[in-house]
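Missing here is one protein chain; the remaining ones are kept as they sit in the complex.
Per-chain numbering from 1; labels A and B assigned in written order.
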Amino acid sequence: MRLGEAKRILTPRRFAWVPFVVVLVTLGLILPVYWVYLFSTVAIGALIARSIGLVTNQAGIITLCQMSFAAIGGWVVSWIALAWPAAPFPLLVLIGGAVAALVGLLVGITTARIRGVELAVVTLGFAAALDLVLRQGSFPGVGTGTPVIPTAPFDDPRWFFALTWALVILLQLGIAALSRTAHGLGWTVVRVSERAAASLGVRVGAAKASAFALGALFAGIAGGLLAGQYGLLTTAVFTPLNSMVYLVTAVLCGASLFGGAVLAGVFGVFVPELLRRVGLPLDVGNALLAIGAFDVLRRGNGGLMEQLNARLQERAFRNVRVTCELVPLPPLEPLEPIEPLPPPEPSVEVAQTSLSPHAKGAIEPPLLEVRGLTIAYGNNRALDAVDLSVYRHEVHALIGPNGAGKSTFVDALTGFLPSYGGAVHLDGDSVHGLAARERARRGIRRTFQQVQAIDSITVDEYLRLAGGSAGTERIAAVREFLGLPGGAVPIRLMDIGSRRMLEIAGALVSRPRVLLLDEPAAGLAEAESFALAERMRRIPAEFGCAVLLIEHDMGFVRAASTRATVLDDGCLISTGPVSEVLDDPSVVAAYLGQELAE
Amino acid sequence: MLDGVISGLVSGSAYAILAVCVVMLYRLVGVVNVGQAAIGALGAYVCYSFVGAGLPLGVAVLAGLAVAGLTAGFSGWVLARWFGKPSETVRLVVSVVLLIVILTVGFRLFGDSPRVMPSLLPENSFVLGGVRVSLTTVVALALAILVAVGLSLLLRHTQMGIRLEAMSERPTTVQLLGVNTLVLAIGAWATAGVISTLAMLLIAPTRNPTFETMSFLVVPALAAALLGAFSNVWIAAIAGLAIGAIEGAGARIDWLSSYRGAIPFLLVIIALIWLRRREVWDAAR
Partner (left out) sequence: MTSPNSRIISAVSLAALAAVLLSGCIAAAGDSGGDADTLAPIKVGAISSITGPAPFPEVPASAQAVFDRVNSEGGIGGRMIEFISEDDGADPAQASQAARRLVDENEVVAMVGSASLVECSANAAFYAQRDIVSLMGTGVEPSCFESKNIAPVNNGTIQGYASLLYFASEDLGHEKVCPVILNSAGLTEPYLELIESWKSETDSVPPLVDTTVNLGDDVTPVLLAVRDAGCEAVVFNSNEPGAVAFMNTAKQQDMLSGIDYLTLTSAYSETVVETLNEQGTLGLYANSEFVPFMGDDAALDSWRETLEAADVPLTSLSEGGYVAAEILVEVLKSIEGDITAEAVANAFRSYGEIENPLLGMPFVFDDADAHNPNRASLMVQATEDGWVTASDWVLVP
């Protein structure tokens, strides 16, 4: 780690908070009462925006029902305040938030398998249904005209201001801390692709449910605060339309960042103020925010604060290396390929041997054994009874012309196909019926053809996420092995080739037993490709796992792997040591056509 | 019970028509249009404004349809022109933006709550099985079925339909084939806008909704479209009718009636959880 990077990593978030809090306290003490009230409202708006920022910007779930969670929080606070007037107001607010969080958790669990636009529509339906149910009666206290009066001292506007901001800051600190843990990082993967998440061993359902629950917590607390601010709540405060307006404001401001959430609160309060002073009608405000969100979406760079943050990041890392540097390695002795075991027959005893697996002709059970893998879509057979064995310390290449079924093969192995014929065994244990996430956790790790490394986090965070329960032991070794940039570098700033390296690094950090790499050298220049091939060859020795490699570059295949299997049109046409396979005429025919082979 | 069901069929037809429009737009342009009913409401209110200003009903209706079609077409143009290949979530947020803008415009133009909403059809009704069935119900039902049939046929059996479907999946490829995707997209949006307006014009006189409540009729329509996974026209139409019927029938059951608006949502959730019980992965590889 260079000094320059160390300094940046040491920029503590703590320091940034202290002046912020000082300013807030000053404002709270010296501003006139009306302005104190306005800034309290900014805090509440920031809470709601942050909740949307968490669920939508971080976890990628479009939520159109945050105000409904706020309604639940507000309802609970009103109810308890009526039944137990002496209860301290902050406690009520926290209880309201907790109840809302429970409902959010329930919603998240129920909708675990629903995603994307369908999930968004479900949240809208929830919002509309809750609105309807709430309209049938009134909020507690409204019927008798008994408003919620926050207990002393929070009925004073300045204390209320302090309470709202204290809650906002505490919740933000909490969520920021959580976002740095493996679980919180899981949200960012889920946003990019649920596939990628499962392949990293992230429990997608749990991640979505926790995002919903925490978002609902924030919104519920905001609703409780609103109960204290208004006194009497009505459904007009929590309409689905309000949820939508908050959504577009959060998108506009980039509410995944604290600054963005505060900005959203500021917009919500001061845009109408501005319109009023300029003399424009109030209803223009919502339209302005919506159009702002449209513009932000059009540019595709995230909300205002996110754009600012991105620009600051670029400036900060201007002189820092953000690419993977693969230094040429000293050449290795070419390894002898391992002879495969004959298929097991019941009448023949398998010879046990204590020879080390690196010796020539070693007979040992394969680490990954695939027998008769068949995938058929109607009459079309994507894979037809393919057998493949990968041994413990080898790099095995899977090659074949386009459309041969290689990626389908990997999909089946890693659990991304609903069903397949045949058997897959990892170290003797069948993986049949295991979900993708389970297989990943058992040690089958893969990378994707289209790079899935996540934009919004740093190198270190990605490695921690990919490492998961395997922890951080290997990070230093892997970083050096693949020449990764410094840990604080945002992945956003890395090029595609480096991101591919990072994906491989992430898989290695997780202590896999077998690594399935889908075209790792695509997009790399020749020198880098060669350097990568050399490293690939060393992976089994250094990291103790086998590698199955899909590649098109034959030079890479020769340099990196010891054995190869060739697929053509779903059928296995050759398997064996690399040099033999690549010289096989049927393989040449498959790639180049029949005439050239002859 | 039966009369409750029949009385709910007008609403159900409107939901069905809106749901079919939503499905159409999703299949052709890849957008789940949360503002579909709002566009229809805009057209309907324009029509009613003209009626209030003294124009004959026929002319007012045409004016309303034109305004809705133009607004929708313009939205489609904006989306196609300014977004390259947006993700599904971006498209959804854009349709939310559309809804908010139309609501604002609608409040501004049509803020007065009193609005006379004449029925498009004569007030005739006849008795069927002890229940009065109005002509509006029959026509609304017929229109819903017509729209569903029309769209299915269009998408499956005409060349334009096939082009449109291709456009949604691979817009660049289709463009390379020389098909003018922009025109097709605008056409799809405009047609959906016009049809939605018709649905709103049929349903409004029975309920006299405000601009806002009319725009939020999209929620039951979305629930119906959701059941068809936003791709099956017939499921969407039938689900829309069913939701309307359940709302009507539920009105007569005392303990249920206050909350019957929430029933469609519950049913959709249950149905979805069942339909999605197997793990299915997103397409990206």
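FYI, a contact is a pair of C-beta atoms (placed from the backbone, for glycine too) under 8 Å apart; a residue touches a chain by one contact, two chains touch by 3 or more.
These numbers were taken from a predicted model, which means no experiment stands behind them.
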Contact with the hidden chain (one of A:38, A:87 or A:166): A:38
Among A:152, A:282, A:376 or A:496, the residue in touch with the chain that has been omitted: A:282
Sole residue of A:176, A:376, A:477 or A:541 that reaches the chain not shown, by the stated touch rule: A:176
Residue of B:180, B:208 or B:231 touching the missing chain in the full complex: B:208
Contact set of chain A toward the excluded chain (per top definition): 8-9, 11, 13, 15-17, 19-20, 23, 27, 31-35, 37-38, 41, 58, 132, 134-139, 142-145, 147-149, 155, 176, 179-180, 229-237, 256-259, 262-263, 266, 268-270, 272-273, 276, 281-283, 305, 308-309, 312-313, 315-316, 456-458, 461, 488, 490
Sites on chain B contacted by the missing partner chain, in the whole complex: 3-4, 7-8, 10-11, 107-108, 111-117, 119, 123, 125, 132, 134, 205-213, 248, 251-252, 254, 257-258, 261
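Throughout what follows, only the chains that are shown with their structure count from here on.
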Between chain B and chain A, distance of the C-alpha-averaged centres to the nearest whole Å: 35
Residue numbers on chain B that touch chain A, as the complex places them: 32, 34, 82-83, 86, 88-94, 96-97, 99-101, 103-105, 107-108, 212, 216, 219, 222-223, 225-226, 229-230, 258-259, 261-262, 264-266, 268-269, 272-273, 276-282, 284-285
Chain A residues within the chain B interface of the complex: 60, 62, 64, 110-111, 113-118, 120-122, 124-126, 128-130, 132-133, 136, 193-195, 198, 240-241, 244-245, 247-248, 251, 281, 283-284, 286-287, 289-291, 293-294, 297-298, 300, 407, 411, 416, 418, 435-436, 448-450, 452
